[in-house]
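Shown below is the structure under consideration.
Removed: one protein chain of the complex. Kept in place: all other protein chains.
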Amino acid sequence: MTEELEASGGPLVSDQSNTIPKTQLADIYRRMVTIRKAEEAMGDLSLSGELPGPVHLYIGQEATAVGVCAHLADDDWVASTHRGHGHFLAKGGVPKEMFAEVFGKATGICRGMGGSMHVADVKRGILGANGIVGGGIGLTMGAALSASLDGKGKVAVAFFGDGAANQGVLMEALNVASLWKLPIVFVCENNGFSEFSPSSTVTAGEIWKRAEPFHVPGVEVDGNDVFAVWETAFAAVHRARTGQGPTLIEAATYRLRGHVEYEHTFLSKPYRTDDEVKQKALTEPLVVFRSHCLEHKLLTEDALSDVEAEVEVQIAEAIAFAQDAPAPPVQQARRFMFA
Amino acid sequence: MTEELEASGGPLVSDQSNTIPKTQLADIYRRMVTIRKAEEAMGDLSLSGELPGPVHLYIGQEATAVGVCAHLADDDWVASTHRGHGHFLAKGGVPKEMFAEVFGKATGICRGMGGSMHVADVKRGILGANGIVGGGIGLTMGAALSASLDGKGKVAVAFFGDGAANQGVLMEALNVASLWKLPIVFVCENNGFSEFSPSSTVTAGEIWKRAEPFHVPGVEVDGNDVFAVWETAFAAVHRARTGQGPTLIEAATYRLRGHVEYEHTFLSKPYRTDDEVKQKALTEPLVVFRSHCLEHKLLTEDALSDVEAEVEVQIAEAIAFAQDAPAPPVQQARRFMFA
Amino acid sequence: MARKSLIAAVNEAIREEMERDPRVVLFGEDVETSLFGDTAGLSAVFGTKRVRNTPICETLLTGMAVGAAASGYRPICHMMYGNFIYTGFDAIANQAAKLRYMTGGQITLPLVYIASIGGGKSAAAQHSDTIYPVLMNLGGIKVVVPSTPADAKGLLISAIRDDNPVVFLEVGGRTGRAAEVPDGEHLVELGKADIKRYGKDVTLVAIGSMVAQAMKASAQLAESGIDAEVVDPRSLVPLDKETIIQSVKKTGYLVVADESRDACSAASYIASIVADEAFGALKASVRRVTVADVAIPYSPALEKAVIPDAGAIVAAVNSLKSGRSAA
Partner (left out) sequence: MARKSLIAAVNEAIREEMERDPRVVLFGEDVETSLFGDTAGLSAVFGTKRVRNTPICETLLTGMAVGAAASGYRPICHMMYGNFIYTGFDAIANQAAKLRYMTGGQITLPLVYIASIGGGKSAAAQHSDTIYPVLMNLGGIKVVVPSTPADAKGLLISAIRDDNPVVFLEVGGRTGRAAEVPDGEHLVELGKADIKRYGKDVTLVAIGSMVAQAMKASAQLAESGIDAEVVDPRSLVPLDKETIIQSVKKTGYLVVADESRDACSAASYIASIVADEAFGALKASVRRVTVADVAIPYSPALEKAVIPDAGAIVAAVNSLKSGRSAA
């Protein structure tokens, strides 16, 4: 991994011995499972018609959000995408506030004003999910500019998809981030699809290589392996924090659910086979993590199951909270346009 | 040169023996001198207050427009920039129609509706100068799509500056052009400045390398050497015409005049030294061409001088034509919004 | 005649025009699979040369459409949600709207941008915008907003055959109500309003999604003895001022219903035209029923409170008829 980084545009300050500390493994798993269970529940709620708006689920990509955000503090910034629940939860967002938001309730993190596509928690450095593909890139560049100006070692992370990598704003950002040595990490999650188009049909070449011409290091990582993501992000975040500039990480993963949760009810034709999905599920992040931990005796089967059980309760509570929450007052629709 | 092409993203079909045929040399020189003399006159006219709008002169960059357009027919397309006189003339635009346009006259190529920043001649495949930096890239991509659809071997060429290369639309275009193998040549003229900013202060890395990640060949060429430009363009245009896809050419040159012709009258401070300009003038395209031709006995001093004298007369006539031309009828202001 | 949704009518219009004219081509993000269904199945019929899935790059797409049109094709560029027109705004505002003018008529731009607009589906602020006001102000862009499947088909065919840039906006999303669409070639001229209901007491000009609301409002008003005329402009550029003015001259009262935000809305423009050119006919204030100058909220109760409905139109009419408004 480190070799790759060095190969493409400059060395990352990285210590190959760095890996997830054993004491953090349960927490890493908890975060991934929190996302998984929350998203599975979201899917059910969407299909049963309980959610007013559309949801784009993060199932299968958990390792990226969790592996990256493990290196971030509340005053570091992230911006996310339309597929934003995972980043929200990984960066410390509270499940019940997320569910209440997606239900459109007054106690939602955005008071019901934004819904799934806009979950944000500014006090935790979450600039929000975004309905504009590529929209988070400009926002994090601004946050990185702020971080660079105030000199406190904060970092900004832009999460975006393989589809978003084809928006020109990414290259504009790579150029400026390189020139100004901004403390930013660009994290492209290549989940194989840009909506219903397989990546290869709309994305020429390799995304991680797009950084090098701007003298920004680019690196590819297995986005289903939270250990690999953690290590790569460790180096990139460290690089940013110490004033050495930006990094582009491409995390290879797979979107196990549809682009949007009820798509099979309206799409005229399938765009991938069930077999493909089944095949890919064999190497999804939780499977990979579990077997790695068991194999290397890092966590026991019981420890893992305990986490799952605890999370299940937490998510059920979060959903109940959201279901019971009141709708926002109607007058609220006239608020919040201006400060 | 050909090596470089092959090194960065795939081979160009090129025959290294190809160079400007001797019979075309006088014509190549005529075109370069036409641009030079027209632009020098434009500069004088601008300073004397005879031109209603601003002009951005192409002096010092003639080799690129001429070396590239030598390979294009009327039904090939080009789009140009705010600095568009050179491309207009190189692609076959008529001097007197250009001058009349810049004077805002009825006989201007755009009937006085567009002026310097919009000189276009659609029947000659000139989609026009453009006031939007990077604006021509989308237009030529569309023309390339048309060319690809009609299958007649037409080619589109996008001329743009080093500053424009930082607009994300270039990368969007490289991606689509690569995926669709469009018959397009991206010609970036790196003249050292993006308005008043030296390129290095606003452009990270090397522009020609930005193509490779999209699997598009990128190549750098001496933009002051019309022979080199001609050869590079020969290969790239051939590649496009034969359905092999796009190429990015970066032509290194220097803008000998200001960004805009009367800038010294309003800028608060200089952004380069007179010495730098003088130094750069030693290797400008006409100097290089003349000495190359004389040294290799390709053209005589007399032949070169004859061309210059002829062009001088032609430009003087074009200016007289423009000065004598009538203003457009006022009602014309209400025309041409819709077909 | 057969009953079809607006989406199906759009699909049919594109299909017929692509059959009729080989220069008509379609591209956009996922036009093959088609998020809304309006382009579903077309790639199977016309192949992936003429129906092209693009990457996500709106800035390029809008400009590429201009270039393809300038060089002899008749592109249809599908922009998906209306607010992605903001993303690709540059080439629409700076190129499509001006290229013909700036070149003294040399360039002809037969091109159509399609997008889906409006709220009501908890798609939140970005995806729920009603975007036509910003397009109407650009000058060189025709803007079409059909309210029925039949109008959608007829207007889209006219748009595709038009030699100018046209933005064709779909309201109601993928789940609009089905209605009759004439068989055979069906054209609706751009710039001709349609009187969706004749009446003599008040003119309701309603745009896009507001037409159905105005029809509902008319039914309610009829119960209290007010006979409303519903005028659907259908195309906002060009705008059929004459039909609107004639209606106001007949009724003396005008309410304009428009799902766009109020400031510089289509409603404000139409109101200002009438306040200028038919002032003498007006017996009361001209009322706009629009979205107050806020974005569209996600939560359904809030969204409903923000987007005008029949009740709001009825209330506006009643405020006029009671003379309460003529301050």
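For reference, chains read A, B and C in written order, and residue numbers begin at 1 within each chain.
Keep in mind that, in the parts below, a contact is a pair of C-beta atoms (placed from the backbone, for glycine too) under 8 Å apart; a residue touches a chain by one contact, two chains touch by 3 or more.
This is a predicted model, so every value here is computed, not measured.
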Interface partners of the hidden chain - shown chains only, full complex considered: A, B, C
Hidden-chain contact residue, picked from the options C:T39, C:N53 or C:T87: C:T87
Option from B:G43, B:G67 or B:G131 whose C-beta touches the chain left out: B:G131
Identified contact with the non-displayed chain, of A:Q61, A:T81 or A:N175: A:N175
Which of B:T140, B:Q167 or B:T232 contacts the chain that the document leaves out: B:Q167
Residue numbers in chain A that touch the chain omitted from display: 77, 79, 108-114, 118, 120-123, 127-128, 130-132, 135, 137-147, 149-150, 156, 168-169, 172-173, 175-176, 179-180, 335-339
Chain not shown, touching residues in chain B: 52-54, 104-105, 110, 112-115, 117-118, 130-134, 163-164, 166-168, 194-197, 201-203, 266-269, 271, 327-328, 330, 332-334, 337
Chain C, residues in touch with the chain not shown (by the definition above): 58-59, 83, 86-87, 89-90, 93-94, 97-98, 101-102, 124-126, 129, 133-134, 136-140, 237, 239, 260-269, 271-282, 284-288, 293-295, 297-298, 325-327
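Throughout what follows, only the chains that are shown with their structure count from here on.
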Per Cα centroids, the chain farthest from chain C: B
Whole-Å gap between the CA centroids of chain A and chain B: 44
Whole-Å separation of chain centres (CA-atom averages), chain B against chain C: 41
Rounded Å distance between chain A and chain C, as computed from the means of their C-alpha atoms: 36
For chain C, residues that touch 2 or more chains besides their own: 54-55, 57, 59-60
Where chain A touches two or more other chains, by residue: 166-168, 201-203
